[in-house]
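Notes follow once the structure below has been shown.
Of the protein chains in this complex, all but one are displayed in their positions.
Labels run A, B and C following the written order; every chain starts at residue 1.
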Amino acid sequence: MWTFLVGCGVIALGGLLALVFFKHEKAAKISATVLTVAGSALVAMPVIETALGADTEFIRLAWTLPLGEFHLGLDRLSAFFALPILLLSPLCAIYGIGYLAHRKGGGGHYFFLNTLVVSMLLLLCAKNAILFLIVWEVMAISSFFLVVFDDHLPSVRQAGWTYMIATHIGVMALLAFFSILGHHAGSFDFQAMLAGGELSSSMRLVLFLLAVVGFGSKAGIFPLHIWLPEAHPAAPSHVSALMSGVMIKMGIYGLMRSLSFLGEFEATFGWILLALGVAAGVVGIVSALSSHDIKRMLAYSSVENIGIICIGLGTGILGSAWHNPQVTALGFGGALLHVLNHSMFKGLLFLTVGAVVHETDTKEMHHMGGLLKKMPFTAVLFFAGAMAASALPPFNGFVSEFLIYFSGIKSAMTKDVSSILLAAVLLTSLALIGGLALAAFTKVGGMVFLGEPRTALKKTPHDPGWTMKFPLLLLGIFALGTGIASPLLLPLVSDAQTVLTGDAASLMALDSDILPSLINISYVSGAFLVAFVILAFFYRILTGRKKCEVARSPVWDCGYAKPAVSMQYTPSSFSAPLVLLFKPLVHIRWALQKPEGYFPKSGRFETKIEDRVKEAFYAPLFRLIAKTLLLFRFLQHGHVHIYVIYVAVTLIALLLFTAGN
Amino acid sequence: MMLWLLICIPFAAGALSYFITANRVRRTLWFLAAATHLFLSFMLAFQSDVDTVKDSWLAMDALSRIFLPLTSLLFTAATLYAIGSFENSHGGKSDTAANESVPRLQPESVFTGCMLVFLASMTTVILSHRLGLQWVAIEATTLASTPLIYYHQGTRSLEAAWKYILLCSVGIAVALLGIFSLALAAGGVTSELTVESLVTHATRLDPRWLKLVFIFILVGYGSKMGLAPLHTWLPDAHSEAPSAVSALLSGALLNCAFVGILRVLQILNAAGMGDFGQHILIFFGLFSMGIAAIFILRQPDYKRLLAYSSVEHMGIIILGTGLAQGGMFGSLLHAVNHSFVKAMLFMTAGNILAVYATKRIDGVRALKQTAPVVAVLWFGGFLAITGSPPFGTFLSEFSILQEAVRQERFVTAGLYLFFLLLVFIGMAATFSRMTFGAPQSEQPAKKLHPWSLVPPAFLGIAALMMGVFIPEQLDALLHSAAELITRGAL
Amino acid sequence: MINTISILLALSSLFLFGSSRIRISIRVVIAQGFLLGIAFLLHNEEHLNSSTWTIAISSMLLKGIVLPWLLTFVLHRSRAKLEIEPYVGFGTSLFIGVLLLGFSTYVAWNLSLTSTVRAIPPALFSTALFLIFCGMFLIVTRKKAITQTIGYLVLENGVFATGLGIGHEFPFIVEMGVMLDIFVGVFLMGIMIFRIDKAFDHTDTHRFNTLLDEIAPEHNDSEDMESAQ
Partner (left out) sequence: MNANNVMMILSALLLSPLLFGVINRVKAMFAGRKGSPLLQTYFDIAKLMKKGMVYGNTTSLMFQLGPVFVLVSVLLALLMVPFGPIAAPLSFQGDFILLAYLLGVSRFFTVLSALDTGSAFEGMGASREVQFAAMGEPTFMLGALLLAIHTGEMSLSGMVREIQFDVLSPATAAVVLLVAAWMMLLLTENSRIPVDDPNTHLELTMIHEVMVLDTGGPLMGIVTYASGIKLWIFSALIANLLVPTLSAGASAQAGIFVGIVLLIAVAVGVIESIMGRVRLRQIPKVLVGTTALVATALIMTLAG
């Protein structure tokens, strides 16, 4: 545990050094990165030990804060969530060196980056609500500053603002959550909360809802997700990777941790989470499909994945409420594994997309195309990430979804009506989400990397330097490796989920079927690679024959032999039919300028995708509140004699109140 | 005797400085007086022996031990800052343009004199154990600060000063009625209107009169403290005054009025009538927060924004007071935190005014590029004032929430959080708009005098400190003061 | 005797409600100052000593001579019209005045019936409350800064009237301090009326409303975003 703290200290020191060296960009970045890597390595030791089964360690230090205590503890759940942080943070820091090579302000940026990492690590270990809230907010603030790095752009400022408000709404809910829980437990210590007295059923529901709002606003649980599609495109790509990969997972961690305080689970909680998860999954992926800002698309995909995680959590809770430990363990386990997997492939995707944005200077898919020929390395890794994100084997995304599917089918095996309902909802929605995800990611991959460039770029794009390549490669290997070697990951998940239920039984002990299934899946995944290599080799031989002439010609365009770049299918047209099916979920704004006359000079068609939840719910709500409040603005009218009336009226009212008492 | 020294030194220095024409000499005197006051108040406040610092007029108890050093610290910071900002405004003429039709400034000597007298009267308010004397001192703070508000001599500051003096005088007259009523209620029980003797005989005081007393005092000092709807003068005065004065008005003066209310509350609690006050205080607290939220939303003037934020925080403090027990501790802690942060913010606002020469929010863009240090202070101040951890305000606001939940006042807790959120949203828009962005035009980079930056930076660090480490002595003091108020005596 | 004075005080305030000339109003305030001084002496008949005398005389000096003189001085020097410009007509004012008197009497009697405190005669207390409300009412309904100052003085008189009953229990220094404060307060107000007169060419406070909170344009509009670019 002390190693953990020392590691955090090293990372924090890196941040401070970056601040000290703010005048020397390069020194700042490198010192911060080196210390991040070193610190992560230090932290990794106790984390891996604990994740593999070492006992929980605690540190308590005296701290004169009202209600607060410096109490840290590293248990299985914390250790599990720490893994993606330790993987992604150093990689993002390294990536940042190349990504921000020609930018000013790296010192401050790295300061906040390291602060974010440290705060996340401490968050996972905080065993006192006050400490938890403090690091929670430090995390929020530092990530806010990371988001507004390009603050000269109005859209970035807008995004920062949205993020800040969303976060703060969450914090308010958390304040309420912890104060109620602390009141019931009589202490703000997590262990006291865990052991805290019996809560009434309605109070548990209130607490659960507060936790969902509080942590959900960070995790981007539908309908609190609206900051994600704003903030992720605004932030520099390695920050998006870190935020989407690990920071939003802190919301999931918080939710899981707080679930453990609520005592016995009720089926209502499960249904709520399941419904939110399904909604998030479908809305998220449809919005991703409709977006043509490449980073916005990835952000929506994160919303979708958080939805999948919620589906897993909901299933776990339902399993627990129905006293079906297998389903519980599978649901929670699947959700946890998806947390880990999502952090890898989403980190990978954001970083590859970052390289694309870095080279092309645009985030608009309509302007891209044909990058595979210019940036083969990036492209290959992007496709790897895209496959993982579409939950396709042999990548890791499939494995965690498999666990969640498995939990649903397992629950249906009881042939209980509500279990079957759960399974039906789960399978239908996951299948639909999977199909849509495939559509969304083939769209991005196809439109960005395949075909021909749709607009002329200022410079010729090429693969980035090694500081940016290395993280991509490593994450790609991890995404594939954890996909193939999933049986090895199972023990991690299998134990981490016990923290939620408080039961000692691990997933593998409860369910003997899952391990063989995973082993079979990893055989198939391995076979996939081997078979591909063999077949590709045959294909090579086949086309390499002397007899086989290889020629190039224009593609078929109905006999029109001069195809132009602008004739390519556009991202919007690719997704339009599917998106129109889900019209109520996204709002597409059209702006059409028809070509006129026989020889039209110009024509223009533009679509803008708006978030339906934001447009139909938040914007009117905020407007209504503002309007109502502003109605009372007349109170301060500047007439001093009327102000005296206020005094008199207050006095008289109070006198009457006293007389009445 | 030492206590009288605390009052006399600034008073004498103030009187003296009125006649000194040489800037350098006067400023030195000013600073020396402030520093001496600071030294003495810290020395006395942290002296363990209580009895040595007490006579029939003035006394030092847990409450004054908190607020006296605080006030003194703020004053010293404001002194340095004021000197720095004088340099700022003499350096370039742009500052005067800030205040539209400002032909001239009042002589600096009047300013200095009034500042020091202001300090003397605030010290008296905090130390005084006779409620009559306290009233006199509170009224004196109004009188001493009116010329300070009018320092710029523009029509707007004139209007602000007029509203200030009129509304505060009316309010304070009601407070005097309260003091008289208290004397009436105490008639035949005790002839001494000291807090101590009133507390001792509290149970024998007539409860109906005591209620009346509390209401009069609350309306009277409440209008000085800026509780809605008695706050109407506050945004005008705080925004039109020079920033060093605004910092003191918000950071120190509001606390003095709060101390005035606390003294009466102490008697009320000693008489076992705390319940009566609670409802009223909670109502005032929430109402002030709500009103402040209304005006913070889409507020076009950043100094007024800060002023309304003071109304909000006074609401929080009074709410905590109304919740008693844990809430009392929270509200005292919050008073301390708020003083640091708000003074810092007003000083920073003064710096922004010096750079941009406008108080309108749309006139200020891209602080981050134009004045990085100011931007850090400004945005840090925003985080602190909205109660974000790791700043101290978070802890105090959370303690108050916790107490509301503990008493199962869920509606109060809910409204409290809702208003905090509204204020946050309103302020976030403004502060991020000012701090970030691309510079609109070629702002002439104005060099700010370091003395106008060091005091707010120091206060900011203090506010941060309060969030991660509260000195044990202070913690103990806050606890005993809270107990003093809620139980009447230790 | 005290009751007579109370009634006189109440009547004089009602008179203020109906009076349309500033100078007459000032004279009424002078009368109130002397009445209060006498009432103070009468109330403390048994405790007459040097300090009570000093308080009484200085109060009469302050309220009956110094402050009215100050107001008259200001009135002459400023270019204000000598008529009172009310928001509420004199008739209505009188009617409201009677209502306020009723309310004050209700509160005072209500309190004295149930209270053990007998130091202050109910009549005097009701008058005191009435004067306070009168003062506020005058401030609220009269347009000129100077009439508002007069209102403030009436209010102070009301407070002072309450204090009559406790003169001997209140330390001398505090009493003097209170008076000093009032003096300085009114003095400052006088100075400011001068300034107002100079700066605005009028002393009508109803035109004194430049300090307002406008509503800033919406901060996070997309249109706004584009215009910022």
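Throughout what follows, a contact is a pair of C-beta atoms (placed from the backbone, for glycine too) under 8 Å apart; a residue touches a chain by one contact, two chains touch by 3 or more.
This is a predicted model, so every value here is computed, not measured.
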| Among the chains presented, those that the missing one touches | A
| query | Among A:26, A:373 or A:623, which residue is in touch with the absent chain? | reply | A:373
| said: Among A:62, A:456, A:542 or A:591, which one touches the chain that has been omitted from the display? | reply: A:542
| remark: Which of A:195, A:431 or A:509 touches the missing chain? It is A:431
| note | Across the whole complex, the chain not displayed is touched by subunit A residues 369-370, 372-373, 376, 383, 387, 390-393, 398, 402, 405-406, 408-410, 412-413, 415, 417, 420, 423-424, 427-428, 430-432, 434-436, 438-439, 441-443, 445-447, 449-452, 513-514, 516-517, 520-521, 523-524, 527-528, 531-532, 535-536, 539, 542-543, 547-558, 563, 565, 567-569, 573-578, 581
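Rule of thumb we're sticking to: only the chains that are shown with their structure count from here on.
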| request: Find the most central chain, measuring centrality by the gap between its CA centroid and the centroid of all protein CA atoms shown. | output: B
| task | By the contact definition above, name the pair with the higher C-beta contact count: A-C or B-C. | result | B-C
| remark: For the pair subunit A and subunit B, the C-alpha centroid-to-centroid distance in angstrom is 43
| said: Centroid from C-alpha atoms only, then distance subunit A to subunit C, rounded to Å. What do you get? | reply: 65
| query | Do you know which subunit A residues sit against two or more other chains? | reply | 154, 161, 630, 633, 636, 640, 644, 647, 655
| Taking each residue of subunit B in turn, which ones touch at least two of the other chains? | 162-163, 166, 170, 174, 208, 212, 235, 295, 298, 429, 433, 437
| remark: In the complex, the residues of subunit B that touch subunit A are 162-163, 166-167, 170-171, 174, 208, 211-212, 215-216, 218-219, 223, 229-230, 232-233, 235, 276, 280, 291, 293-295, 297-298, 329-330, 333, 366, 368, 383, 386, 388-390, 394-396, 398-399, 401-402, 405-406, 413-414, 417-418, 420-422, 424-425, 428-429, 432-433, 436-438, 467-472, 475
| What does subunit C use to touch subunit B in their complex? | 111, 114-117, 119-120, 128, 132, 135-136, 139, 145, 148, 152, 155-156, 158-159, 162-163, 165-166, 169-171, 173-174, 177-178, 180-181, 184-185, 188-189, 192, 195-196, 199-200, 205, 208, 210-211, 213-220, 228
| subunit C partner contacts - residues on subunit A that touch it in the complex | 154-155, 158, 161-162, 630, 633, 636-642, 644-645, 647-648, 652, 655, 659
